[in-house]
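Every protein chain except one is present and positioned as in the full complex.
Letters are used for the chains, namely A and B, taken in the order the chains are written, and counting of residues starts over at 1 for each.
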Amino acid sequence: MSKRELGVCYYPEHWPEAQWAEDARRMAELGLAWVRIGEFAWGRVEPRPGQFNWGWLDRAIEVLGAHGLKVVLGTPTATPPKWVLDRHPDMLAVDAQGRPRKFGSRRHYCFSHPGYRQESARIVTEFARRYGRNLHVGAWQTDNEYGCHDTVLSYSDAARTAFRDWLRARFPAQDRNGGDIEALNRAWGNVFWSMDYEDFDDIDLPNLTVTEPNPAHVLAFRRFSSDQVVQYNRMQAEIIRQYSDAPLSHNYMGRVTEFDHYKLGEDLDIATWDSYPLGFLEDRVGAGVEDQRRFARQGDPDFQAFHHDLYRAVGRGRWWVMEQQPGPVNWAPYNPAPAPGMVRLWTWEAFAHGAEAVCYFRWRQAPFAQEQMHAGLLRPDSAEAEGFDEARQVAFELADAPDVQPVTAPVALIFDYDAEWAWAVQPHGKGLSYFGLVLDHYRALRRAGLSVDIIPPDHDALADYRVILAPGLMHMPARLKQALAECGAQVLLGPRSAARDAHMNIPVPLPPALPGLKVTVSRCESLRPDLPEAIEGGGQITGYREHLEHDGQVVLQDAQGRALAVRDGNLVYMGAWGDARALDRLVADLCERSGLAHMALPDGVRCRDTASERFWFNYNTEAVDLPGMGELPGCAVLRQPCP
Amino acid sequence: MSKRELGVCYYPEHWPEAQWAEDARRMAELGLAWVRIGEFAWGRVEPRPGQFNWGWLDRAIEVLGAHGLKVVLGTPTATPPKWVLDRHPDMLAVDAQGRPRKFGSRRHYCFSHPGYRQESARIVTEFARRYGRNLHVGAWQTDNEYGCHDTVLSYSDAARTAFRDWLRARFPAQDRNGGDIEALNRAWGNVFWSMDYEDFDDIDLPNLTVTEPNPAHVLAFRRFSSDQVVQYNRMQAEIIRQYSDAPLSHNYMGRVTEFDHYKLGEDLDIATWDSYPLGFLEDRVGAGVEDQRRFARQGDPDFQAFHHDLYRAVGRGRWWVMEQQPGPVNWAPYNPAPAPGMVRLWTWEAFAHGAEAVCYFRWRQAPFAQEQMHAGLLRPDSAEAEGFDEARQVAFELADAPDVQPVTAPVALIFDYDAEWAWAVQPHGKGLSYFGLVLDHYRALRRAGLSVDIIPPDHDALADYRVILAPGLMHMPARLKQALAECGAQVLLGPRSAARDAHMNIPVPLPPALPGLKVTVSRCESLRPDLPEAIEGGGQITGYREHLEHDGQVVLQDAQGRALAVRDGNLVYMGAWGDARALDRLVADLCERSGLAHMALPDGVRCRDTASERFWFNYNTEAVDLPGMGELPGCAVLRQPCP
Partner (left out) sequence: MSKRELGVCYYPEHWPEAQWAEDARRMAELGLAWVRIGEFAWGRVEPRPGQFNWGWLDRAIEVLGAHGLKVVLGTPTATPPKWVLDRHPDMLAVDAQGRPRKFGSRRHYCFSHPGYRQESARIVTEFARRYGRNLHVGAWQTDNEYGCHDTVLSYSDAARTAFRDWLRARFPAQDRNGGDIEALNRAWGNVFWSMDYEDFDDIDLPNLTVTEPNPAHVLAFRRFSSDQVVQYNRMQAEIIRQYSDAPLSHNYMGRVTEFDHYKLGEDLDIATWDSYPLGFLEDRVGAGVEDQRRFARQGDPDFQAFHHDLYRAVGRGRWWVMEQQPGPVNWAPYNPAPAPGMVRLWTWEAFAHGAEAVCYFRWRQAPFAQEQMHAGLLRPDSAEAEGFDEARQVAFELADAPDVQPVTAPVALIFDYDAEWAWAVQPHGKGLSYFGLVLDHYRALRRAGLSVDIIPPDHDALADYRVILAPGLMHMPARLKQALAECGAQVLLGPRSAARDAHMNIPVPLPPALPGLKVTVSRCESLRPDLPEAIEGGGQITGYREHLEHDGQVVLQDAQGRALAVRDGNLVYMGAWGDARALDRLVADLCERSGLAHMALPDGVRCRDTASERFWFNYNTEAVDLPGMGELPGCAVLRQPCP
């Protein structure tokens, strides 16, 4: 058990050295424990190949340490200097249109480029060797926001070569080519349009094809691309561990799903993520316009919590918010200021979900370059910005708050990156996404007042849960099917559960073919979003539905009496994308059957239990009456002893 | 006269050979007569250059034939294997952005590439030589869906070279260059912006210009591109005819208008098309959102019929539906299931318009590759899918139905591919298209209960018709002008009739300059779609109008009393894009003057007369009362003796 802590992101290289001590003093005075530095500083550390300028960084760490601050040191590989590109002109990622993605911002590298991997290994080694035993360096961060700016998928020559090798390893052969190309042709169904290959070197990347490429081809490319990120990070992790015992972290970005965060997390000690509630609401949550208006200054009531729960799983219990929005950001379509109280609310919500630390991004607003409109705790003139005071209040409140305590929630929701890619490869209907489906289920659990664990599909302690939601898992290994059938929890499956085999083919017998569930999906259809279908007793289907052959108990049916959701034993299969009302009904039913208490929270109100406290959060700007507890003001947090 | 028949598309190469006999048995049992095969099988027939695997195809044909099924054999040129590309790396089409359109799906070739033409000739020769006299091969299909996935227009080097040669032939000279470049400069008005060429080799393809290219340049490129498809198909046709007497077909795709289907049809014996009513409604009909909702499970009430009538003309009387949607497809933005009854309705509607055969696409849903979500008559597990039963019902009903009988409709509607291109080159107002205009006229005829012949602009028996609609023919050869004036039918012309000469210039005297029609278009304007103008007596102008100088009888006028439609003798010129009400008024007027009976059909109901029967189709899901005939259930067909 550790103390909950606050921190901040800081860029000593952006400011005159004379200012560092005063900055450190004010950080400490504010009650911060952690300062993340270094992750964009390659150019100042190694301005020319092999010519190192360590002095300033040594001194920056020393100044921070001298004020009692612990440093998270970032490897600077997200921003290779221009001279690295000069040495490796083909290291740039290439976009799906075939255009190299040029120098001039950040993340300008292809994960598959061997030369850039070597440069990265070299600079990480230098960092780790120099600071691996530095007493002020309390943790490491690898790179920065892998995948941000759509940087996982690269269509470069380096990626093509690596993809072929990756495929060879997936379809191994005793003899020819180092790979069994006939096995690949069979697995992908390449016979379909005379797409059979003779050799792995025939295989191109799946962009710019005349019409859609083979989904098996695309899914393989998605899995390959994810693996490249994992490998790249592992390279960094292995180097750092040679020189340092400090815990290793990476700061994941919200709703970046192009690589498998769990897999990458296996090489970390702490998962962290960057939480920008207002920017996200505008550019990636996928909320409707009405909610974008309503929560414009508060952020989505579930999106942050979802990620908190996700990264708790990714970090196997240990997780932080590495970048917390403290004011308006610069990069969303619209960049409003947080409503008063929200910076505090967001911070507490992270702690309520088990965060060990929350670090604000950034200490002082930079008056130059790309993020000059991104607020910090300080304004460019070093005066306190609006967020400063709320951070101070949290620091004060933390003093007598309980420590971080591990706790298992009663409900689990499976989130599977592979399913996300499979849906992306083949959404079947415009706008349908796995992430959206899972988030809809998460929202329903939250509206019911439930605390949730998000778990990976290979989680091995399913029996810990009384209710498990597993929507949309397009491919389900036999082990997972078996585990769900046997775990004893009330399990909600579908739509599209086990709809594809490992290579994106429809299995026969037809899906979901789950042990203990007599349901067969006989037909799938996608629907116009403006053509919902009514569910008997309340709620609607939107966007997607299946036709079910079954021999179970009908839980939901349409107006024609056709089954939509069917129970068989502890398993419920939902063959449609239900709206909020439908999901609320399903969740209530699961809870009742598993004896789990649930509520119907007021609109915009959420709660979360830790081991000792129940937290209430009001995402509305207006006060809400909590039955039996009085009024919860707008944008406010309420802490109670656990019920 | 031939019997109406059913068929199916089948891919023996997709299934274990052990399954073929059982498949064939079930096809025969279902009442199918035709099985189309082979059109994507190049890779399995010739897995490596010159190395042929005929055995499986021999046996597949034999198995089908043994069950009494007739084979339509497709040439496999829509899916050249990877090794063909390796031999001709520049054979790919290039898109308007300059990007090669890569291997990995289908139709990855440029029609102008000489090397690919040779490869095509070679494989077609092999197919024709082997199966030209095979007793089970009852018909041939060339390639597959020319132009699908926007594959007519290619901006490749091969296309550029061929375009220059094509232009040389269009502007022949005795001496220099093999072409008269001054004649081209004059014809195109290249003086306009100093665009004169000195040589045909100066001429580039009309993409990526700074602002719009010369419309004469673009129109020439469109005509060239169409000719390339026609030539490519002729090459195949000539080869097959050397070896086979079986009729030749090609399966055109809905609303693919980038090449001249009539011209290509001259080299065929039977025109066929691929009818996907639900997919088309979502992605190409151009219906409003309200109709997209209303007919989401039934398809557009006129779009299929329009194509039926079009391909009857293309096939000079002989036409099929080669691919009939039997369930949800995979490729539209949304892919709902047909309403019960619609598979039967669509099939009967094709027969009502004179189809000799309707083949369902496909026999069994493929569990792999690009179309894994495309329903077949069978599910992937070989169980009957929903469409199977409706096909069975049609097969049963066909047994005692009359044979296909040629019949001439009382009304003709001219459809001209050249006009489609001219409008596309120069729509004048956003969203205006010739296809849209013609379809609007077709809808009006259908609402009036009329059976329609679609005819090409060079149809030589105009006197067969009592009413002829000829909207939007931007270029009208003198012969056509004369023929319309003299045919005796009531003729509706305009807007934009004869608005351009053969090279896309405005003629002087100003359009339409029709013999016998004292109308001159003095000004053209395009209008915001949200700024319709009222027509006196009912209806509106939308999108486009002309100002008319005339000396005739005003048929329609605006609120200011300015003429919109003018009659002079048997010719009516409509100088605007009228809405449904306006077109209904014009059609009613034409019918009354020609003594043709017309109705005002209930919304969503259509009818069509064959030589012996009148067919009624209800595209609504609810029943409709037909005056004097009782109730026609939703999604149902009614057959009556001809009135």
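Note that in this section a contact is a pair of C-beta atoms (placed from the backbone, for glycine too) under 8 Å apart; a residue touches a chain by one contact, two chains touch by 3 or more.
Not measured: the values here are computed from a predicted model.
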* Asked: Out of B:173, B:195 or B:235, which touches the unshown chain?
  -> B:195
* Structure fact -> By the document's definition of touch, the residue of B:527, B:580 or B:626 touching the omitted chain is B:527
* To do: Write down which of B:178, B:507 or B:569 is the residue touching the left-out chain.
  => B:507
* Structure fact -> Where B:17, B:86 or B:212 are the choices, the one touching the absent chain is B:212
* Structure fact -> Residue list for chain B contacting the dropped chain reads 97-98, 188-198, 202, 204, 206-217, 426, 428-430, 504-510, 522-528, 530-531, 547
* Structure fact -> Note that chain A touches the chain not displayed via residues 13-14, 40-44, 47-48, 76, 79-83, 86, 93, 97, 99-108, 148-149, 151, 282, 289, 292-293, 296, 327-328, 330-331, 333-337, 365-373, 375, 379-381, 383, 385-386
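The rule is short, and it goes like this: only the chains that are shown with their structure count from here on.
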* Structure fact -> Two copies, chain A and chain B, superposed on Cα atoms differ by a rotation in degrees, nearest 5, of 120
* Structure fact -> Rounded to the nearest Å, the gap between Cα centres of chain A and chain B is 47
